[in-house]
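Here the complex is missing one protein chain, while the rest keep their positions.
Up next is chain A:
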Amino acid sequence: MLRIENLSAWYGEAQVLREVSLDVAAGEVVTLVGRNGAGKSTLLRCVMGLHAGQRGTVELDGRNVGKLPAHRRARLGLGWVPDDRGSYATLSVTENLTLPPAVGPDPWPLARVYEAFPALYDRRDSAATMLSGGEQQMLALARVLRMGARLLLCDEPTEGLSPLLVQQVGELLREAKRHGVTVLLVEQNLHFATGVADRHYLLAEGRVAEAMDNSEVRSRERELLSYLGI
């Protein structure tokens, strides 16, 4: 589904990704773990086509999308949950949800979104930035489900959420996976990561340091947590 080869990225002179290669098969949930500043968010922005200073290959379904602008990539089925939640202050909650067009075969109808997220329904006419942090996280996730995106790029969707909401995010991601959605998940919560993901990449100083499966992450949890500084 997604193949990244020798991806390097810069902010001005500073190189933040160094020849990163990784792939995500259709229907897989793969996480990207790594310290703050390792380049995880930058990697997602590169896949989205939002980062100007980059070199390397990004392929979607075997097609090189390196030359495509962000809106064309989104229409191929990419759904981005940005690290800052991407809430629009000048759009209501409903408008935040309905702004993006459907980009995949199975977009959620608005009614289904509101059934799954009753808290959003209650605030549907408020400006999105008036929601609590947790509600804005849910809104960002609900938006890509509504788009019917085939590949979700989720940037720390559980950050700052209560345990109950973390559990709900996990259920939503597992349900998406059951429907064949592919997920590339940036995640610091290793317990959560092993609960939803199939495989993991450890990103360190802009490089893929290790590729791990669930059992390896579980057995090395203590070491990894201290490495991540959590």
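The working rule: a residue touches a chain if its C-beta (ideal position, glycine included) is under 8 Å from a C-beta of that chain, and two chains touch if they have at least 3 such contacts; residues count from 1.
Rule of thumb we're sticking to: contacts and distances are computed from a predicted model.
Participant: Which name from "Succinate dehydrogenase iron-sulfur subunit", "Oxidoreductase", "Quinol oxidase subunit 3" or "Branched-chain amino acid ABC transporter permease" does UniProt give the chain that's left off?
Facilitator: Its record in UniProt gives the absent chain the protein name "Branched-chain amino acid ABC transporter permease".
Participant: With the full complex in mind, choose from A:I4, A:L43 or A:A74 the residue touching the hidden chain.
Facilitator: A:A74
Participant: Where does chain A touch the missing chain, residue by residue?
Facilitator: Residues 48-50, 69-71, 74-75, 78, 80, 82, 84, 86, 88-91, 95, 98-101, 103, 143, 147 of chain A touch the chain absent from view.
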